[in-house]
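The next block holds one structure in the form of structure tokens; read it before the comments.
Only a single protein chain was left out; the remaining protein chains are all shown in position.
Up next is chain A:
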Amino acid sequence: MTTPLTLRPISTQQHRDLIASRSSASFLQTPGWASVKAEWRAESIGWFRGDEVVGAALVLYRQLPKVRRYLAYLPEGPVIDWSDDDLGSWLAPMVAHLKQQGAFAVRMGPPVVTRRWSAEQVKAGIADESVRRLGDVPPLDRTQDGARVIAQLHELGWQQQSAEGGFTAGQPQFNFQVPLVDENGQPRSEADVLAGMNQLWRRNIKKADKAGVEVALGDRTDLKSFHDLYVHTAERDHFTPRPLSYFETMYDALAAEDPGRIQVWLARHEGDLVAATIGIRVGTHAWYSYGASSTEKREVRGSNAVQWAMIRHALDAGAHVYDLRGITETLDSDDSHVGLIQFKVGTGGQAVEYAGEWDLPVNRAIYKAFQLYLARRG
């Protein structure tokens, strides 16, 4: 019989150390992320077996309007041993603690993969008229670990939040990732990764190179340039941009934990900024997080050039995965989101489904009211 797990708040340093001891964790689970989400109260909690910290989570407490009750939110977390077939022993002390803190419900996103599809399968799915959603395509793999987590969460009374259609329910359930190691865990070569991309991507990378696009890793002072281009992109593509201060806060918070954790990338052509991105890396997992591109000079393919530079950088840093983040589940060629999927799919790699976000109502009455409030807010 192993020592039972206990849970208590931990210091930022303990939290950092636990994450550093893991191969990877979502950047949304790093203690630094708390300062990005300053409007919510944050807490680092740790699981202990005896004196040893064996798990950690960043909890964001979102207050319900007017009452002192909170939704305890653990985005893409917690960081625990999800392969354990006794998840109840991990989750029970967590829920007890969060309840004591005034949580009326707990929401989490187990960082567990449930299904994978190859780029070819996604491409064929988009081309196939009868296929509307990624789930209609037979996956390469349904993971036993993922299914076991889902079965246990059902058994433990958690409720899966539907993510059907778009990005509506918090963090995306479907992501696109380029594996940077082979099946045996050995690093892939640049040539191999490049060969995995579709012809258009390879041609565009070459084109950018020939046109003289130069990609450089920037620093904090370059955030302003990134942001100017990002505001321009937002206007063109009709989304609401975040303020510069958001990115500055994110940069400071993440860079303070690890100097390589957040990067600003700039692609220039003859002095003009044609593309800019923000990349994040935690352990062996590298993310493409935000991107911007100019409307002028699209023909020099700055976006492809900057992605390729980020991928090479991730390979050099020993990353196992290059993550292009969310895609929608739709494979309907008439859907406006499909262009984004096609761009990401061109990198080769895999579409990956995670277990999604799950809620555990602690106070059923307030939870119901909260859902009504969300529904009315639209």
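One rule holds for everything that comes next: a contact is a pair of C-beta atoms (placed from the backbone, for glycine too) under 8 Å apart; a residue touches a chain by one contact, two chains touch by 3 or more; residues count from 1.
Basically, contacts and distances are computed from a predicted model.
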| request: Write down which listed name, "Alanine racemase", "Carbohydrate ABC transporter permease", "Cytochrome b/b6 domain-containing protein" or "2Fe-2S ferredoxin-like protein", is the UniProt protein name of the chain that is not shown. | output: "Alanine racemase"
| task | Using the touch definition up top, pick the residue from A:Leu28, A:Val106 or A:Val137 that touches the left-out chain. | result | A:Val137
| task | Based on the whole complex, identify which of A:Ala147, A:Val181, A:Ala255 or A:Ala369 touches the chain you can't see. | result | A:Ala147
| remark: chain A residues touching the chain left out here are 135-139, 142-144, 146-148, 150-151, 154-155
